[in-house]
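Right after this comes chain A.
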Amino acid sequence: MADTKIAAYICRGCGLGERLSTGQLAKIAEKEGKAAIVREHDFLCSEAGVQLIRDDIEKQGATHVAIAACSRRAKTEAFHFPTVAVSRANLREGVIWCQPDTDAAREATQEMADDYVRMACDELKRMKVPAGNPDAARLRRLLVVGGGVSGMTAALEASKAGYAVTIVEKSGALGGWAAKLWKRTPAHEPFREPADTGVAALVAAVEADPNITVRLASVIARTSGAPGRFSVDIAAESGATATEAFGAIVQATGFTPYDAAKLPELGFGRSPNVVDQAGLEALARAAAAKGGPIRRPSDGGEVKTVVFVQCAGQRDDSGRHLPYCSGHCCATSIKQAMYFKDANPAVDTVVLYTDLRVPGNGEDFYRSGQSKGVVFSKGQVSAVEPSGDACTVRFRDLILDEDTAIENADLVVLATGQVPNAGVDIDQVPQDEPGQWRPDSRSVLNLAYRQGKDLPLLRHGFSDSHFICFPYETRRTGIYTAGPVRRPMDIAQAVEDATGAALKAIQAIENAAAGRAAHPRSGDLSFPIVRLEGCTQCKRCTVECPFGAIDEDEKRYPVFNESRCRRCGTCMGACPVRVIAFENYSVDTVGAQLKAVEIPDEFAEKPRILVLACENDAYPALDMAGMQRRVYSAFVRVIPVRCLGSVNTIWISDALNRGYDGVMLMGCKHGDDYQCHFVKGSELANYRMSKIDDTLKQMALETERVASYEVAITDIERLPRLIDEYAAKIGEIGLSPLKGFG
Partner candidate 1 sequence: MAKKEYAFYPGCTSHYRGSASNYLVSVESMCKTLDVKLTEIPDWNCCGASVSYAGSGELARHVINARNFALAERDLPGQDIVATCAACWLNARETKEQLGASAQLLADTNEALKEAGLQYRGESEVRHMVEVLIEDFGYEALGEKVVKPLEGVKFAGYVGCQTNRPFGIAGESFENPMYLDRLVETMGGEALTKYEQKVTCCGGALAVSEPEKSQKQIKDIVESAYDHGADMIVTPCPLCQANVEIYQADVNRKYGTKFNMPVTYYSQLMTVAYGGSAKEAALDGQIIRATKLEEIAAKPAKK
Partner candidate 2 sequence: MPGDAGMGDMADLNERALAKYRNDFLREVEERVDEGHWVKMCMQCGVCAGSCPFGPHWEHSPPKIFLMIRAGKREAVLTSDSMWMCTSCYNCVVRCPRKLPITTIMHGLATYAQRLGLAPKVQPTRDFSIIFWENFTRTGRANEMRLMLRLWFKEGFAAGVKKALSMRDLGLAMLRTKRMSPLEILGGHGVKDVKGFQAMIRKAKEIEDRRRGLSG
């Protein structure tokens, strides 16, 4: 790198000048950091300070800029120099704000600052400005899988934004479940009456839209590629297969009603007069077509009493049925009860529920049901007993606290809930060997991905995502779920959801075109570069990538799909031979930093503890500890990492070999309620670190010398405590015996 020219800037503002010898820092930057330009400034983030840096870049040819001032999280607008590589030495939050302002502490504080300047300079030497993804492609066409309300909405909304869409629908018609409804629950004030489903209008709009192509009676036989350049085989029932290219995919494959046949105790299958909610809709449509009231299925007799059993096969803690609540069923039963009440107020309709769940304006619909005379009873149904043309519904009245029954129910409607049509659970089915890929008829997407054919699932068969803050971010970039396949929902929510998913798909296309990363490292232009010549085909990267971005070729070499990549570096952390790197983040950039730290000899009684901190939660928490002037041990040297998943064990062994006395790894919570922004990163790191004990034993080191912590961004008070406790622990077990050998 002949043309590397490092410029280092030491800020004296915010007390740095008073607390530190900035002259010494400048000298270190110059002598050890090999900075060609070194400048001190009283107020570096000021317009004048920033102009100084800009001038050095433009006029002096600085290619690499080290800024020794505040945290990389602060003053980001000021220190934005996109044309050069930039590193930040965190002297403010990371040194003077977390160290006491005392004479006794002065030396250790200065040493900290010295090291951070060394680290910033040495990191820089191994950094390049990311050139952007060479794999960029932009196909402004979306694939929508599923032609129900969600799918049609996604298609129409994307089309309105100027994108072409193909809808692939398995059945012979558009409309999905909503088309089978007689009416829907109202979505607008006054929330009193069942409303038209609107499906016919949606279908008409889709059919009239020249931007939308509909392929009915078709399924996806194969999906390969990446955002911006998906290649999809669409197989028609007729046997014909067409291959089309898309920029992004919306999966709106909806739900299947839970199989009521699993509920014989509730009478299903034992009498035609016991139906599920879908069955009641069919009765209502049939009745409407004939222009008469809904009749009793068994004999066509008059319906005088209808009982609605809520939570049938749902909210079940026995493990036999669905454990979750489908959310829409209470309102649906109210709507269905109105079918009867609106036609004939003399029909008795009773809804048996345990919690009536009609959030938001659903409360108005509930009131409307009550005012129409629908009776609501808090009751736990124990049995539905058909006998002739009538059923007896036995239940515990939870309010009157007694076992009771409704005799002579002409119709019993079971609210059975939604089961997502999510395809195959890739964690449960074996994966095809490279070169042996075959489509699976149970799969929705038939992804030709190394890690499996459908989207990874979270719980209960719904697609995995950070479902609170970032509900759309699936683990397959460019493929977004919408509607009840994402979580149980009603039509109104599915419409919102599909509109949002369409946006995410459009965004994926735009990101791919620009070679940018998607959430959470949005806009990141770096991407993993692999030196295949060093690769041992161990498959760790292809297996561990949380986003399924890496495929394998037939020789089992990894094939990176940059626009599927989220830039977490888990592959880099996994690679035993260290052939994967980003231009601005690599085994070398971190390795250089930890090696830049001066390790005092064993007589100095100054331990050194390396902290590898996740930049998403742990590092901000440390920053905020500094902002609150919380003091922690001056023996730590903190290096932020993209994700704990990117931590390569070589860093640990390098650090210990160099004489560090301990290594702390700080990452996010993993497990069921994981908080890792890269889903699996912290979990994988935890797994890798569980294996590190052997390495330590080989090095004749105590196992305590490497410690992992689950840390949250709010641990502002806890982190300094953890650090101090760990430093004390190191004090107990003594300094590393490896000092001076590194």
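Here is the rule we use: a residue touches a chain if its C-beta (ideal position, glycine included) is under 8 Å from a C-beta of that chain, and two chains touch if they have at least 3 such contacts; residues count from 1.
On how the list was made: all candidates are chains of the complex that A comes from, given by their letters.
What you are looking at is a predicted structure, and each value in this text was computed from that prediction instead of being measured.
Between chain A and the candidates 1 or 2, touch in this complex occurs only with 2.
Interface residues of chain A, counted against candidate 2 in their complex, comprise 356, 366-367, 370-371, 373, 375-378, 397, 399-400, 404.
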